[in-house]
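A protein chain is absent from this complex, but the other protein chains hold their places.
The block that comes next holds chain A.
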Amino acid sequence: MPVAVRVIPCLDVHAGRVVKGVNFVDLRDAGDPVELGAVYDAEGADELTFLDISASSDGRETTLEVVRRTAETVFIPLTVGGGVGSVADVDVLLRAGADKVAINTGAIRRPEVIGEITRRFGNQVLVLSVDARRSPDQPSGFEVTTHGGRRAAGIDAVAWARRGVEEGVGEILLNSMDADGTTAGFDLEMIAAVRAAVDVPLIASGGAGRVEDFPPAVAAGADAVLAATVFHFGTLTVGQVKDAIADAGFPVRRA
């Protein structure tokens, strides 16, 4: 049996609480991140991802504390992102208990930081988080956005994913900003386009609403599927998602 398709609940953390909105606005409180992390672990989550969307340094410190507390109780891999732009940022997160770190705007601003981080901590430690949306302005039809999808970065999303791998990232987290929070399904064409461009593991994110949404994302080339809304508000359990993926003929881990 090959490596299992990973199911990854994502916790957007703001000021120590899990929040979730639609297209990154209208944030709703979704609970305590440490408690939610433990629940997802018990449900069979294969990893957890924390994205710190705090704007202030106070918020960042609170998130570090959340990472520390979660890492004390949860024995599955923990990825943390949000505001990462330097080797020192990564060092702080790893020391707090993160296993992997996601980088987004920091890499757009200065792509060389990818190599600086991966030469120090290894390729496996760094996930390139790509917030992309459909755009006729880019060759692939997909463009990178920043500021929670509100601003175009002027970069082709597929070319950026390829560049990230060349610079050294060990994994791509591809988030469709058109689909994010809509629960209308993954952007399968975007997943397939990035899959064709890179060989590192690919995590598909954005738009999951029903169990039926997940197997097509895997068929399109995702090694892992990430979702927030459906898990936080009790629409789906990790187990139901795994059942759907397994029923479609893909391997999953049964906890």
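As a convention for this text, a contact is a pair of C-beta atoms (placed from the backbone, for glycine too) under 8 Å apart; a residue touches a chain by one contact, two chains touch by 3 or more; residues count from 1.
By our rule, contacts and distances are computed from a predicted model.
Visitor: I want to check something: the complex is missing a chain, and I'd like its UniProt protein name from "NADH-quinone oxidoreductase subunit K", "Imidazole glycerol phosphate synthase subunit HisH", "Cytochrome c oxidase subunit 2" or "Autoinducer 2 import system permease protein LsrD".
Guide: The chain we cannot see is recorded in UniProt as "Imidazole glycerol phosphate synthase subunit HisH".
Visitor: Which of A:D46, A:E143 or A:D156 touches the chain that is not shown?
Guide: Per the contact definition at the top, the residue touching the missing chain is A:D46.
Visitor: One chain isn't shown here. Among A:L51, A:A102 or A:V125, which residue touches it?
Guide: A:V125
Visitor: Of A:A184, A:V200, A:A219 or A:A246, which residue touches the hidden chain?
Guide: Counting the whole complex, the residue in contact with the absent chain is A:V200.
Visitor: In the whole complex, not just what's shown, which of A:D12, A:E143, A:D156 or A:E171 touches the removed chain?
Guide: The single option touching the absent chain is A:E171.
Visitor: For chain A, which residues reach the chain that was dropped from this view?
Guide: Its contact residues with the unshown chain are 1-4, 6, 41, 46, 71-72, 75-77, 94-95, 97, 99, 119-125, 170-171, 199-201, 223-224, 253, 255.
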